[in-house]
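Have a look at the structure below before the remarks.
Missing here: one protein chain of the complex. Every other protein chain is in place.
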Amino acid sequence: MDLNTIIGGALAFILVLGAMAIGPGGVMVFVHIPSMIIVFGGTIAVIMVAFPVSDLKPIMKVMMVSALRKTSTPTEQIDRIVEFANLARKEGLLALETKLQTVEDPFFGKGIQLVIDGFSADTVRDIMELEAEWEDSRHGTGRKIVDQLGAFMPAFGMIGTLVGLVQMLQDLSDPNGIGLGMATALLTTLYGAMGANMVFIPVAGKLEMVAKTNQQLRKLMIEGVVAIQSGEKPQLIKEKLKGFLSPPMRALVDAES
Amino acid sequence: MDLNTIIGGALAFILVLGAMAIGPGGVMVFVHIPSMIIVFGGTIAVIMVAFPVSDLKPIMKVMMVSALRKTSTPTEQIDRIVEFANLARKEGLLALETKLQTVEDPFFGKGIQLVIDGFSADTVRDIMELEAEWEDSRHGTGRKIVDQLGAFMPAFGMIGTLVGLVQMLQDLSDPNGIGLGMATALLTTLYGAMGANMVFIPVAGKLEMVAKTNQQLRKLMIEGVVAIQSGEKPQLIKEKLKGFLSPPMRALVDAES
Amino acid sequence: MDLNTIIGGALAFILVLGAMAIGPGGVMVFVHIPSMIIVFGGTIAVIMVAFPVSDLKPIMKVMMVSALRKTSTPTEQIDRIVEFANLARKEGLLALETKLQTVEDPFFGKGIQLVIDGFSADTVRDIMELEAEWEDSRHGTGRKIVDQLGAFMPAFGMIGTLVGLVQMLQDLSDPNGIGLGMATALLTTLYGAMGANMVFIPVAGKLEMVAKTNQQLRKLMIEGVVAIQSGEKPQLIKEKLKGFLSPPMRALVDAES
Amino acid sequence: MDLNTIIGGALAFILVLGAMAIGPGGVMVFVHIPSMIIVFGGTIAVIMVAFPVSDLKPIMKVMMVSALRKTSTPTEQIDRIVEFANLARKEGLLALETKLQTVEDPFFGKGIQLVIDGFSADTVRDIMELEAEWEDSRHGTGRKIVDQLGAFMPAFGMIGTLVGLVQMLQDLSDPNGIGLGMATALLTTLYGAMGANMVFIPVAGKLEMVAKTNQQLRKLMIEGVVAIQSGEKPQLIKEKLKGFLSPPMRALVDAES
Partner (left out) sequence: MDLNTIIGGALAFILVLGAMAIGPGGVMVFVHIPSMIIVFGGTIAVIMVAFPVSDLKPIMKVMMVSALRKTSTPTEQIDRIVEFANLARKEGLLALETKLQTVEDPFFGKGIQLVIDGFSADTVRDIMELEAEWEDSRHGTGRKIVDQLGAFMPAFGMIGTLVGLVQMLQDLSDPNGIGLGMATALLTTLYGAMGANMVFIPVAGKLEMVAKTNQQLRKLMIEGVVAIQSGEKPQLIKEKLKGFLSPPMRALVDAES
């Protein structure tokens, strides 16, 4: 779990809810179920217009998994590749089969399986690169949906506020009613601004960072799997893979080994 | 029919109309024919300035067909191509002529006709690719018009509100009149925001998705038609065409066959 | 004349003026000469800062001609090229000279003149392509000026409204004066929004469409002139030139011939 | 001097100041020194944060010279190049030295000096192209600073207005004080809008046009200098250089010679 994302998101809500709580009337002044339904429901409804169900279903999972998941570090990946390379050099490529069960990441698992099945280095590389590309395009669709959620929420916030203002303006005889009517009208704009700026825009940013890191890891894994197949010395593989890392990352790998 | 798009669009309107209905005065407070004419009429009028009639006429059809149409799935396409390939191998290319009547999609039909007419593989591929390009550019113009509709509607909403405000400000003696005048003035902004965010921007997004999927299907069909002509084994054709699909799509094709 | 553009533009103004007319005070409430001078004069003044006089002088003509002109259809062009090709084959290239007077379009005329003067096909093509490029860059500058007019008008509308608000706020003792002062202040914003959204932005869109169509016609003409020079069969030229058209256009050419 | 830019800029200010003068209180209502200091001072201050002093010092000069300078016309340049070519053919390249003093433009002067010093055509071209590139990148930095001035002014206008509103809202007991306080608060927004839309954004546009024209002249000069060196016939050089001009410019050159 990526504590950063959870702490950041929670902190943003605690701050804004706190500011609501210390004011007159407390947090309850800001809770208005019909306004919530317009903003959240309307946003989800128009997203359904543009994207097929098959892309929308996994979006909650994509948001959860990708946003909260702590992507495995390059250090861990390099250590595992070196371990597999050691095994392959000592006991042959077929011996990798027994270790395959322990691999959770299907991408790395598929690569090792291809090596065991005896495909050529070029084929292994081609298939793995295509797989990484599909993965990236799948994440891209998810990111686009989250982007759109962040773009439509303020729009529905504005629609809700306009509806509320028109209703409030029907009767200006009671000054206090005006105040409360306007407060309620503003709530949808507030919900839209909160949803966009505190959830969807930051999560879209996170998904972009995760996708970028993920693609770098995929490149490292492809080189690693091909190197395992070629039977290179594990220590040499490690040095080679370190070339994919930024200097501070390299220092980290050296420090940990 | 793509239920997603219809349900999404209907849901968005039900939510906003519901919010209008539960307020004082109900939905009728939000119905103001002159305001509707300014926003919808003005938007369509300026779109007529920029685009020739010949591009505008089919726009309603493009919106309906492309937005609501459920594009045929790759699975269906692959199945049909395999079927045609089987027939061609058993009874020769000319036998395809009898099956041609059953083909509704003119793109695939034209490809098969070219094969029957005995054109070379390169010519078939060139003509089909050019046809796919023209189709894409035609859809592109439609998408651009829908984009522009979404951009001009809020502008006419603002023009209408400014006209209404100037009229309302002529007489500030009756406080209740101010409220009703301002409410009416705001209606055009509301119409503009609803038209843009609940119809045209989401439909433009849908058209983009449809065009993208369509181009992928066109590529698959071109490869399929050329493969039918070359007399390849149907099973091999199927494997080859599956390479155009994302991994989950491939799993789907395998599951259904 | 392109009725589309004229009808669209007229319709937009009729709708907005109609909305003004049915309100209290009628259209005259919206006429304020000093406000018009600020918005229109100011916009033109800052455009003069950025663009040299030589580019500004023809802008009214460019707007009129390009916006209203109905570009000649590809069908007409193809018919004329075929006609010239027939003549050249029967009576020789020099016979084209007598028909040159009937050509209004200077671009096509220059191409035919080059052919009569006996330049090589490559030279004819090079000169015509350069000429088409210059034409496009000249239209591009015109389009940029219209774009800028559409961008500065709302800015001067806002400046005018701020000036009016500051003046109105000097004396808040008479409530009715406040209303009228604010109404007048809002007029410049209204003029800016109307000028930008009902004239300049749609005309810029039209100019873009005209330029795009024009460039496609230029390509067709270049191929046509070179084909006339080479003495190809008119029917073959027609088939070749149809390749530059979209499928529905091609059907149109076939239907008319 | 480019009268266009001066007349345009002056006209814009005359129009807005005129609109201020005819209102109640006249122009003096719009003069508020502290508000001016916030908007102008604040904008310049944050520009200092981003750009080094060495880039900022020449900005006033760049704005003056580039914005007001009437760039020399291509006709003048071609005439001079032909004159130099004549001299070089009659009296040899060294004879150019005596005419070098009359050249004000350092770019052309440097080119001629290189020719006199006997460098090869390729070296002359390389050095002049590099020099033109540096000139363009120097102008680019100036343009970026003017762009930023146009972007930060409205932001400081808004900051000033927010400061003024908060101060005005401290005491709502005197209605007239509210009006005057709000008027003063709005002044910074007005200054920001005027500075951006009447000075910096148009000047940035002018700088872009000047830079573009300048680069075209530089290309023409480079070809001219290389042609002088090669000893081509002056009349031939003239024809060649005319190829760099748009058709109306060419007509102008022909008319004047």
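For reference, chains read A, B, C and D in written order, and residue numbers begin at 1 within each chain.
Heads up, the rule we're going with is that contacts are C-beta pairs under 8 Å (C-beta built on N, C-alpha and C of every residue); 3 or more make two chains touch, one makes a residue touch a chain.
Source: prediction; values computed, not measured.
**Q** If I consider the whole complex, including the chain that's not displayed, which of A:Q170, A:N197 or A:Q215 touches that chain?
**A** A:N197
**Q** Which of D:G9, D:G160 or D:G179 sits in contact with the chain that's absent?
**A** Checking the options D:G9, D:G160 or D:G179, the one contacting the hidden chain is D:G160.
**Q** Going by the touch rule given at the top, which residues of subunit A touch the chain that is not shown?
**A** So the residues of subunit A touching the missing chain come out as 2, 4-5, 7-9, 11-12, 15-16, 19-20, 22-25, 29-30, 67, 175-176, 178-180, 182-183, 186-187, 189-190, 193-194, 196-198, 201-203, 205-206, 208-209, 246-247.
**Q** Could you please point out the subunit D residues that touch the chain left off the display?
**A** The list for subunit D reads 34, 37-38, 41-42, 45-53, 56, 131, 134, 137-138, 148, 152, 155-156, 158-160, 162-167, 169-173.
Please note the rule applied: only the chains that are shown with their structure count from here on.
**Q** Trace the shortest sequence of touching chains from subunit B to subunit D and report its length in steps.
**A** Contact-graph shortest path, subunit B to subunit D, evaluates to 2.
**Q** Note down the smallest number of touching-chain steps it takes to go from subunit A to subunit C.
**A** 2
**Q** Taking all residue numbers at the subunit C/subunit D interface, are over half used by both copies (same) or under half (different)?
**A** different
**Q** What's the complete list of touching chain pairs for this entry?
**A** A-B, B-C, C-D
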